[in-house]
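Only a single protein chain was left out; the remaining protein chains are all shown in position.
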Amino acid sequence: MEMADTNSMVDAKPLFSFLKRIFIEEVDKDLLLELQQITVSAEDNDLDRGFSLVGQAARANGDRLDDYVEELAVEFSRLFIGPKRAPAIPFASFYLTENRSVMSDVTVTVRKQYLEAGLAVQNLFQIPEDHIGFELEFMEYLLLRLQELEVAGDQEEIYRIDKLKETFFDEQLTTWVPDFADLILEHTNEDFYRGAAYILKETCQKH
Amino acid sequence: MNTTRRGFIKYSSILAGSVALSQSGMLSLKKLSPDEAKAATLAMDKYKIHYSACTMCPAECGMEMWVRNGQLEKIYGNSEVPMNDGTCCAKGSASQQLIYSPYRIKYPMKRVGERGEGKFKRVSWDEALDYIGKKLISIKKRHGAESMIMDCGDVTDRNPYYRLTFAFGSPNASEHGSICDVPRRHGPKLILGGKRIEPDLMTPKLVRQSDNSLKKEYGYKNKLIIYNGWNPFVATRIYYENRGTVGAQVENDCKVVVIDPALSNTASKADVWLSPRAGTDGDLFGAMLRYILDNDDPKDKNRSYIDWDMKKYVKGWDEFMDEFKSWYGKKDPINGLSYFSIDWAAERTGLEKKQIEDLSHQFGIIKPATLVWGMQSPGHHYNGYCCSVIGTVLNVITGNFDVPGGAIDCELVKCNKGGSFTGKQFKKKKITREVNGKEVEAEVEHLHMDLFGHKHPCAWDESVGNYPNAFMDGVDISYGPFRGYHYSIKAFFLRTGNAVYTAGPSYRWEDAIKAKDANGDYKLELMVVTDTLALESSLYADIILPEASFVERQSLSDIYPSHQVVYNRDAVIKPMYESKPPFEIMNLLAKKLHDLGDPDIKGEDFWEKYDKEEDFVDEMLAVSPGRVNVGRPLPYPQYPEGYKLYGTPDSLESGKAKVDDKNKKVNGTPLTVKWLREHNGVAIWPMSWYRYRKHDADEPNYAFPKTSSKMIEFVWDYEEDGKRKGRYAKHNKKIEESGGDVPLGLREIGFKKFPKTFFWFETKWNPHTNPDYKKYAKDYPFQVIGGKIHHSMSGTQMIPWLGQVKAEGTWQPLNEPFEAEVPEAVPGEGMKNMTMKFPANSFSVGTIMINDVDAKDLGISTGDLVELTNPLGKSTKGKIFATGGIRPGVIKLGFGAGGRWAPGMGPAYKSRKYTPYHNMLIDPDALSPIMGFPAFADMIVNIKKV
Partner (left out) sequence: MEDNHTQERRKFLQTAGAVLAGTVAAAGLAAEPAEAAQKKAPRWGMVIDLRRCVGCYSCQITCKMENSIPMVGFGAWVSTMEKGSYPKAERPFLPLLCNHCEGTEMVGRMQVPPCVKACPEYPKAERKVYLTPEGKKIRYSIGATYKRPDGAILIDNDLCIGCGKCIKACPYGARYFDPNVLLTRKDKEGKYGIGKCSLCVHRLDQGLEPACVKSCVGRSRIFGDLNDPGSEVSKLIKNNPVKVMKPDKKTSPNVYYIDLDDDLAALDEQANPKI
């Protein structure tokens, strides 16, 4: 484990903040206004492709943002919630257990990992911990923590949290999130969520 | 650094400047204090055991649930609950796959497309309640509170919704019972004030011994059980009948006869299987009664069928028998034979004369015996009422009623619960309505759409099958003080039911729900669905509310026992996602209505009164067990006979309960949730038999059963001591007071009033018994019967484990290949979500059970796709399962097992194109004449290969 890696991940914190915001709840107007600012010059990889789509989508609907927010909310429900069978179930267990349950050992493992960092979900036991949004927020938190610790210079804790982050990233995010992202891509024509899916996929790729 | 890494940094720095993002903070996780973190770590990996009650089916077995890390991991039967005595069925064991199903309704949803389109967006609870509240208040202002219907598909835990509905000012609330088996329950209700006659099979029973101690008794006394159209092994409801039936056979040499056109699993274990034509149960019972009356000879041991001593406990014996016998002289137009003769019954049922004689003789002579009739039939026939009346009479006159090993009406002996929590008192509120230009003041309850409506004014179980008509045409009040009043139905609140799919043909429901007025607005202004899973009906809702599953909410179960038992349904895990228990939904909606200015809803009746779920359950338990101290052995010899008992078993047992002579009550310490939790979740009071007799003399105790005379009543409208008595009396009074306005239902069968005693009329769509349908016999040669398949009901069919189970000929592995996402292990990569192919014939789907010789004649065999078409031109498709186990000329379909168009049904949805939808075939206008119940089992079809 070279420092370079850790650092580059720490730098990626805003990326996780962004993704978590997109996948925990529906977007609002303020966020869209900011995303309009993003422009991509050359599309070399999925990250470029994703941000390009997101930025374009936000701009293209610039004169009808209220309606667009509403449309995106409907699409969010259709993709991730239901009540028709949601095509992209946002829980890790669904991908990692044989019978596609949403509460499984995976959920408990994740809960333990949150606990190791002194965290718990706000409504314990109500929404399974392995929801995409929570997992992304956890990454965001760990990266933030690492930043703080580096300032404080607590090497032992840096090592522990970094290890936790690595394990979580390798054993959770990279194992199922790309599949989840693929399902989004397969099932939506909405550029905004297609873009978000590309970004998500690339961010959670094994490296 | 690879390109991705560079990308990370690039975009991260762009995003870092975002205000919207940096201000979002922690949205879902929270930091724990060191103490909290320690406590949480300690509690991990430990099992905690809870006692609760299942609702995967209406048997509501007692459960023992093991929870670890907030997750429900193990499910067993609770050994202290005699309903299931520690056992647990396939479906109960599979509940995790429902509770943790990815298809649950997780958040409140608001419709954005058209009704039925299935387009929704997530909204907050407050937004959803606000929408509902505003609509309800506006509807109430314009049309009156009565224009809202609350349909609780589930019986269980419905009380909060009833309370809210009644407080809001509508008398129109219904539950599953209204759509289950109404005609079947009619006889016991008229004659005993009860509901369901079942064999005395529950074990263990808590029985008072001669030394005054209480002992759990096992073992069986039954010698003969006849199940007619009742299939307890697959259409589960009275759960102890599973182990009890085979137990009585093995341990007590009890004979079991099953009467069913199809070889049900119950029939497969029977000593005798009789398979009559569909819809002829009443004919068979009528012939049994006539045979027993004609051949009874008290002096001949071999023909001493009737227990003449029973006459002492019966009112109207002679009137009933006279009316019954008056039919002997009439000739049946369909065959020219004398009614209820053996020849007549053989002609109509298709059974051999000898079989009918043997059955009648055996039932007369073997004691103790029980005659049971079921949901499938007569529960689902237009004329099932007649059958259930005769069946009840047969059990009574043969001396089998409430004897050890005999026939128990479990409704009469179950524990009372509910009390004032049910909110019945709100229906007594006085309101005014303008009727034909006059102001009329009367109680809310007189606006009940059925009880005072022009169609079925004795429908004490609501006519849910009539709801679509009410959405279209509104309600005409023909009886009572509001006679002449008309109102529309504008709001439909459906709670954990799937009325669109199950309560009649879906097309009738869809049409009504989607109907628009001249302005292009929906006539039904508001439809709300509250459920745990997204079934068909939710696709039509304006608002969907997520209800907590049965392991996430608190309530009670009292089921259908042989004596009083009540147990706790504990909330064993936290409600998942944003789902909420009924109690909380009630309080939140009540508060919302109040805040929006509804003058009828008050804090003191809701949120101020009930702080926790436990508060209202305690209120429900305050009236438990609420049954009289009667029978042999007397349950509590220390208290006066005939007094009503209240309180915990131990407080009553102690002898220290207060005797209130004025009100004939014995008051022990009220039962509470806390008491239940401390006693394995269950309270049990002692069993007794002969509960209609004095414990020390052979005469009526006038305390049991629950009729107006507290005797067994074979007459239902009579006068005594200047008082009008009998179950039909008050309904006939309504008709008389209206000046003889005959209700629509009765008009259909040529009655002017509800009958005083024995009555008979023919069923519909049966060419073998009703001359009106003879003309269809040739072109539609198959009778259709339906049956519940325990493993694949409307709300549980998406459970994968249950697709690996076969049930009779109606749930069979005849799937076409389909793909589903199933995670599988990939070498070196761990578990991966992969699309798994389910090969053909590896997963059970709804099928059509048909006689193998019939199939051969039609040139079809198992697995072939056929189309069933009825004389109304409606059709459905499915694959056949050919077997020797069904009467020729009859086919059987599972209820709720096919044609599922809700995508949330998973595999069942994938197989919708080749699985039959039973309700598509039934006649939407055949609502049975007395209570307006759909004639689910009266239809004929032809079969074509596709």
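Letters A and B name the chains as they come in the text, with residue numbers starting at 1 for each one.
By our rule, a contact is a pair of C-beta atoms (placed from the backbone, for glycine too) under 8 Å apart; a residue touches a chain by one contact, two chains touch by 3 or more.
Just so we're clear, the structure is a prediction, and the values are computed from it rather than from any experiment.
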Checklist line | Residue among B:Ser18, B:Asn242 or B:Ser651 touching the omitted chain | finding: B:Asn242
Item checked: Which residue of B:Gly329, B:Gly722 or B:Gly884 touches the chain not shown here -> B:Gly884
Next item on the list: Would you indicate which residue among B:Met310, B:Ala515 or B:Val805 is in contact with the undisplayed chain?
Entry: B:Val805
Next item on the list: Mind listing the chain B residues that contact the chain we can't see here?
Entry: 45-49, 68, 74-77, 79, 86-94, 96, 203-204, 217-219, 233, 242-243, 245-247, 249-251, 263, 265-266, 268-269, 273, 275, 790-791, 800-802, 804-806, 808-809, 822, 824-825, 827, 830-831, 836, 851-853, 883-888
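Keep this in mind: only the chains that are shown with their structure count from here on.
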Checklist line | Residue ranges of chain B in contact with chain A within the complex | finding: 1-5, 7-9, 11-16, 18-22, 24, 26-32, 34, 36-37, 40-41, 44, 69-72, 96-97, 99-107, 109, 112, 118-122, 534, 538-539, 544, 573-578, 800-801, 821-824, 829-833, 902-904, 906, 909
Next item on the list: Enumerate the contact residues on chain A facing chain B in the complex.
Entry: 4, 8-9, 11-15, 17-18, 20-21, 24-26, 28, 30-31, 33-34, 37-38, 44-45, 47-48, 51, 70, 73-74, 76-78, 81-86, 89, 91, 93-104, 107-108, 111-112, 114-115, 118-128, 131, 133-134, 137-138, 141, 175-176, 179, 199, 202-203, 205, 207
